[in-house]
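Every protein chain but one is kept in place in this view of the complex.
For reference, chains read A, B and C in written order, and residue numbers begin at 1 within each chain.
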Amino acid sequence: MFSYFKDIVDNRHDHAQSLQKKKSKKIIGYLCSYVPEEIIYAAGGIPIRLFSNEESPSLSENFMQNYYCTFSRSILHQGLAGEFDYMDGLVTAYSCVTMRLAFDNFQRECNFPYTRFLYLPGIIDTPDAKAFYHKELRRFKRDMEDLFGRNITDNDLRDAINVYDENRELILEIFKGRKESPPNISGEEAYLLTLSSMLTDKAEHNKMLKTLIKDLPKRKPLKAGVNRVMIVGSPLDNLKLLRLIEKDIGAYVVTDDTCTGTRYIMGTTPTDLMDKDPLKALVQRYMISRPPCPTKHSPNRWIECMTCPFRTVSCFALNPSPKRTLPKSLPFPAPERICRFRYALQLGINHKVEGVIALIQKFCDPHGYDYHHVTQAFQDVGIPSVPIEIDNMVSIGQVRTRIEAFIEMIQPVDYLIEPEIKAGVEI
Amino acid sequence: MAKFNKGKEDKHYSPPLKCWGLLKEVNDAYDERIKAAIDSKKPVITATGMIPQQLIYPFDVVYICGEWYGSICGFHRDVGLAETAEKCGFFHELCSYARMMLGSMIEDRGFLGRYPKPAAVIGTEGLCVGQVKWFEALARYHNVPFFVMDSAPIMAHDYKNWGEEAVRDSVEFVARQCGNAIDFLEWVTGQKLDEEKFVNTMKIMHRNELLWDDLLDLWGKNPSPITIRNLFTFENLIISLPATEDTTRVLEEGIGEVHERIDKGITGIENEEVRLLWNAQPGWFLLDTMEYFRSQGATFVASPYLALWGSKYRFDSVGDSIPQWLREWKDPENFDECIWELAKGITTQNSARPRLDATIEEIKRMAIKAEVDGGVWHAVRGCKGVSYGALGEREAMRNDLAIPGFIMEGSQVDYRDFSEGPILRQIRVFVEQVKRIKKRRIAKSS
Amino acid sequence: MITVGIDIGSMSADAVIMEFAEGIGRGKIMSYAIIPTGWDSAETSKKCMDLALKKANIKFSDIEYIVSTGYGRVIVPFSNKNITEISCHAKGANWNFPSVRTILDMGGQDCKVITCDEAGKVTSFLMNDKCAAGAGRSMEIMAKLVDVPLKSIGEHSFQIVDKQAMISSTCVLFARSEVMELLREGVHKNDILAGACDALTSRVLTLLSRTEVQKDFAISGGIAKNIGITKRVEERLGLQAKIADEPQIIGAIGAAVFAKDTILKQREGGQ
Partner (left out) sequence: MKVAGVDVGSSTAKAVVLKDDALYYSLRLLKNTWKVEAEGILEMALEKAGIGRKDLDFVVATGVVDDDWEGVDDWLSDVSCSANGALYHFPSVRTIIDLGAETSRVNKCDETGIVTDYKVNQKCASGTGMFLELVASALEIDMDEMGDLGLKSTKDIGMNSTCAVYAESEVVSLIHLGEKREDILMAVYNMIASKTASMAKSIKFQEDVVLIGGGARNVGVREALSKALGVKILVPENPQIVNALGAALEAKELV
């Protein structure tokens, strides 16, 4: 049932190359889930996300020190080994300095016909940032027009956006079933869907998703009475880990907050803006609608924090400072999105998770600094968590014992709060 | 094991600078000010070293630079603080400055006695991601207002393809950020920005940057009149009090003394044998290791990292990927001009770093200018911004200039990440290698 | 009923045979066996099992249920179920000292701090993965180097001759060569051992300090036999540690108890 998706993930490059040949499509590689793929797609290209693999990233040794995460080093390693040579271009949006270094090296060492570093401001969720990114996207659109030798009308953009939104909605549709007990699909299968969607023509993918939705009810349900866990943290593209958790140890990954999982498909493009200016709509989607990556900030987040409806104290475990009362009138607009941590928590609660596995890429700063806060949020509602530092070559021995012991430890949570009221978002 | 004992009469003796007295005086005064502020009502603003401090100085506040704070914690070898932070889930892999400061915050102790609780925190996007996250953690801990200063770098291709358009967008974006920052500070402090003070600070800051550049140029003379240790001590001042007249005074005195030295023929270390280039932060606890370089007759004469605090660096290294007008400094007369000059400065700075092609060009230029025989890169564990592209730079130096390089794995302040024994041995090997190559080059040329 | 817990650790394999009065009661240890883990641990587990059976003088067929634990838990050919050593140590410690809430388990490869509830169920745990991973290992290496039998390291480490030696490297391998250098410089072995024990202790303590150590805390695992460590830990914590007379088999005991629980559950299910 999932063989189609598994095949894409397993032989991603063969698949992409076949698209390139058979359909004579341009393949544009990208490094970060913030890249506005819709524009590339509208131009008639197929964006393919680059992932790590399990080889030791030896070729990157000369370009990135060993204290940059293996995720990025592995990607660079593959690039230097010539695995991406067939691609017609490489695009990334500014997320973290590590990826930036990888990209700089790509520009210098590999000769892609076209490379582009989109500066996505570190602060999203302000008029300035949106305005700036809108301009940046306009330029990117013109780039694409030059590269593909055709101009991109607003309608092209709308069509592309519709395909993408449909894809998001279809996957989300399937993911709804993960709230059930037992879930309709395993975590590995879920990741197969999101990962494969980043590696192929979305239109095709949508077709297959529709058939999957038809077939799913027919297959016999997964084993009941198994612990439900959530994954938070760095980009996860190593299905081996999920297999370890689900097959060997025995627990379902029922949801996640990673940019290779739900974070990629959550948040559709606001329709009201679509009619006026599709680019504006995209800006809104990537900056506001989708769940943010830890590298992205709402500069006025503190306004929300200081009067956090969710915690009586600052979201720090250790002798935290009490909440403040703010003056009636503030010169600053309140943030449009809710706090990352509350989002993650809400997701977990809605999926009735009993434990959280924080998979942190070794040397991943953004998630490293967030670990304390996100686990703290879960702690508050009595959901335990365990940190697992991973790299692209997971040393199974230790990891296994840790996760297994954690699974043996967790038990059905009796939620201490009525989540809906507290966290106050629909997911 | 290649040891060195200071006891032995030293053929590479390094005479101390006279202006130390003044420097110390200024630094102590600063410490005092903070100590006082911890209890007084005066608001403490904690911000990153990359924040344009011209924005903060016009206000009557105490400014604490996070990196500076972390570095002094490290200077006191107080790793207990870092351990505290690690206990609380801030992984050992994170920046050691950050772990030091977070630890000091959690334990509410530090080299100033208690930890200075900020009234507001300002983080900066640009050099590295960790910086913002670290300051976000501070703000969340204290539940205080938090401002993120964003900036849009100009990528190489931008100016090529889009010309003025892209550049203007970036600078305007930054200018707006500066405006917002001032709104923020006015709200936090309840003070109104003093325009005159603002203009004045801008000018002082610019003057100090130029002085710093001069000092670095003198440093690069052959033979070099001062050592990198001297400069690190100056840097401490530059980071903590960049836009003050005190700093101007110290720098001027320092430069004067260096000129004096050059006339008298006094050198940073006696009988310098090889000239090296240093990049990235010093390990504040491994100044002894720097001494070891000296004992081998090696002295440092150039450093892109130190140049970061001047103005030349950011204007040189971005090459022709930005327009001329962006590099020209014009003395600002009013608020708007200040903001604009600031925006120009920040934009160029962030267009220059982190950016591989720019830093590589810069390092090569420096190496040639200062007649460098070898390069030493301090690969600072957990710091991704400053040691960005160290390997690429090393390769470029080797391939294009045939100058050997040595990457020294270490950390700014966490000596647990630094194994002195093996490193000393390697330094010795490296210096030997450089000497041999130099000897041969001289033999060839003669 | 008779159950067996077998713990295949990195340094030693332990098997415990326990007898429980039908369903109820604490149960008692019939026999136990400890043998060093060889390179073929399926083989080792059999050997260990047979030894225990001989001691208890019962037949394999008398055993109702077997739970395996430890690194080698997955490949014990004859076990009915496997559970991680973390859960087992909690269970086992709880069986020995019901009041215990914090357990420090120092095994050959790593060092764990486990907190549990009154039923011996794990509530949280910390595991050391850095160089201290060599906890037991490093001690073994030291013992070999200064050629002092592993069990008497403790005594030696307290009879400091000159002054406690300083061992800075955490990495087992570098520590090893550091010690060699010390020996060559003629430092007395007691002083070195003192240094080694102290270094290990402080590493253990950093781990302990990450959790609330309850007044009733137990030390289990092979290292618990080494008073050079345990005494120092107690001293620094200012707490009296509970140590079973045979701390090495705690994990196996826990496994055996789990075996009993499983049987009871199955019977309930059956009715």
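Definition applied: contacts are C-beta pairs under 8 Å (C-beta built on N, C-alpha and C of every residue); 3 or more make two chains touch, one makes a residue touch a chain.
Computed from a predicted structure; not experimentally measured.
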{"item": "Omitted chain - touching chains that are shown", "value": "A, B, C"}
{"item": "Omitted-chain contact residue, chosen from B:K11, B:K24, B:H259 or B:R398", "value": "B:R398"}
{"item": "Sites on chain C contacted by the missing partner chain, in the whole complex", "value": "8, 10, 37-42, 71-72, 74-75, 109-110, 130-131, 133-134, 137, 171-174, 176-177, 180, 184-186"}
{"item": "For chain B, residues in touch with the removed chain", "value": "1-3, 8, 398, 404, 409, 419, 422-423, 426, 428-429, 432-433, 436-437, 440"}
{"item": "Residues of chain A in contact with the chain not shown", "value": "54, 56, 58-59, 61-62, 393-398"}
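Everything below uses one rule, namely that only the chains that are shown with their structure count from here on.
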{"item": "Other chains in touch with both chain A and chain C", "value": "B"}
{"item": "Farthest chain relative to chain A (centres taken as mean CA coordinates)", "value": "C"}
{"item": "Chain pair bearing the highest count of C-beta contacts", "value": "A-B"}
{"item": "Central subunit by CA centre of mass proxy", "value": "A"}
{"item": "Centroid distance [mean C-alpha coordinates] between chain C and chain A, Å", "value": "41"}
{"item": "CA centroid of chain B to CA centroid of chain C, Å", "value": "49"}
{"item": "Sequence positions of chain C contacting 2 or more other chains", "value": "none"}
{"item": "Junction residues of chain A, two or more chains touched", "value": "389"}
{"item": "Chain A to chain C touching residues, read off their complex", "value": "384, 389, 397-398, 401-402, 404-406, 408-409"}
{"item": "Residues on chain B engaged by chain C in the complex (per definition of touch)", "value": "83, 87, 416, 419"}
{"item": "Residues of chain B touching chain A in the complex", "value": "88-91, 93-95, 98, 106, 123, 125-130, 132-134, 136-137, 139-148, 150, 152-153, 155, 157-158, 161-162, 165-166, 169-170, 173, 176-177, 180, 183-184, 187, 354-357, 379, 381-382, 384-385, 387-392, 395, 407"}
